[in-house]
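What follows is a single structure, and I will ask about it in a moment.
Let's look at subunit A:
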Amino acid sequence: MSGRSGMSGMSGPILRLDELRTYYPARRNLVDWARRRPRRVVRAVDGVSFEVHEGEILALVGETGCGKTSTIQTVVGGFPATSGRVVVDGRDVTRLSGRRLRAVRRITQMIFQDPYESLNPRLRIRKAVEEPLQVHKLVASRSERRRLASEALERVGLTPAELFVDRFPHELSGGQRQRVAIAAALILNPRLLLADEPVSMLDVSIRAGVLSLIDGLRRERAMAVVLVTHDLSTAAHYADRIAVMYLGRIVEEGPTADVLRNPQHPYTQALLSVVPKSDPRDRFVPRVLEGETPNPANVPAGCRFHPRCPVATAECTVVDPALAPPRASRAAGHRVACILTQGPPPVEEREAAGANNA
Partner candidate 1 sequence: MALLEVRDLHVWFALPSGRELHAVKGVGLDVERGELFGLIGESGCGKTTTVLALMGLLPSSASVAGSVRVDGADVLSGGEKGARAHRWTETAMVFQGSMNAFSPVKTIGWQIAEPMEIHGVASRRAARARAGELLELVGIPAAAARRYPHQFSGGMRQRAAIAMALSCEPKLLLADEPTTALDVMVQAQILELLQRLARELHLTVVLVTHDLPLVAHICDRAAVMYGGEIAEVAAVDALYHESRHPYTRMLFAATPELLGGKDVTSIPGSPPRLDQPIVGCAFRPRCDSAVVRCATDHPALAEVARGHEAACHLNDPATGVLSVPDAGQPAGGAG
Partner candidate 2 sequence: STGASSATLLSIGTGYQVDSLNPFVAVESTSLAVFKYTYPSLVQYSTSLGIVGNFATRWSHDASGLNWTFDLHPDAKWSDGKPLTATDVAWTINTVLKYATGGGAQMATYLQGVKSATVSSPTTVVIHLSSPEAALLANLAQMPILPEHVWQKYATGKDGANLRTFSNSPSTGHPDVDGGPFICISYSVNGVSLFERNPDYYGPKPTISGFGLEYFSSATAMVSAVKQGKVDVILNAPPSAIGNLKADKSLMVDTKPAFNESDFFLNDYAKKTSDRELLNPLVHQAFNDAIDRAAIAKIAFDGDAEPAMTPIPLADTYWHDPAVKPPSFDLAKANALLDRAGYKMGSNGVRMADGHPMSYTVILATDELGPRTRAFDIIQSDFAKIGVQLTVKVTDDATAATLELAPSNKFNLAMWGWTPPSADPTFMLNTFSCKQFGGWSETAYCTTEYTKLFNEQATALTSAKRRAIVFQMEAMLAKTPVTYILVYENVNDVWNKQWTGFGETPNGLFSPLTTFGITHVHHA
């Protein structure tokens, strides 16, 4: 749904990734060691840049293993960045430490994929929700903590909170657990919420509830959200902007409607084509890509998509394209990393875009 990003642009982005790289060392076996081969790396995140503004939902989509989780884990400090910058609220967290870092962490909260796993089975709900307050030593008094916890629970729809606070996680349903996890994330009043496939483990029938909750919260509190998902329909429905990731890079990024209706990158096009539609009468012609999910330990030279690309040219095997505005889209902020579609749009289109932006 377009037109929701109206709040952006007022201040600077709440999150900005700048050529972020996160490499994992690969295990070296004896033969490699004996032959003095250099230690290989898994280039899980390999030069990712994007911005998220207050009150905006950015969906990060892509195949499994393309580095979505690694990207947001790097933002919250789950993994160290190999290079690049992670700027949260104007401060580069890769250079921060100690109290300043904690202050940034406080405004950055995360929700994990698996609602069954994200709560300690031995802690009561109240403890789980209060925990962030204790860790950040924000509220000294117990009663105040309790009050805040109850408030947070009610905010995510677990009303009345008294019915839930003394339960253990296994006494809740999956959707309820995910709500508790959200409540625990919200209690610190974060300005940035990172949600890693928050509903993929939930039943279709209750997904919408959790997602609408997140959607509502960001509107109500101008929270920025990075929503990781492999379900393009979900992204389409909730996100303001979509970033398509492929093998550690963002290959296309732009306002949801533009990316969906006017995909520029061959990968995005393929990805969109394979999403089945609910209505059996809808046209469904999947353009299935051949080949296996690519391996980030072995990134091809040139455009990393070229081995699977149906339209790749010889040039694609040597030129590694950066994100740039596509030729065939007039939308602002729509960028693509494909030499075949990049290029300055015709002048009149640029003007139209500028006008639109203002």
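The set was built so that all candidates are chains of the complex that A comes from, given by their letters.
Note that contacts are C-beta pairs under 8 Å (C-beta built on N, C-alpha and C of every residue); 3 or more make two chains touch, one makes a residue touch a chain; residues count from 1.
Keep in mind that this is a model prediction, so the values were computed, not measured.
Candidate 1 is the one that touches subunit A in this complex, out of the options 1 or 2. Residues of subunit A touching candidate 1 in their complex: 1, 63-64, 173, 175, 203-212, 230-234, 236-238, 260-261, 270-272, 274-281, 284, 286, 288-289, 292-293.
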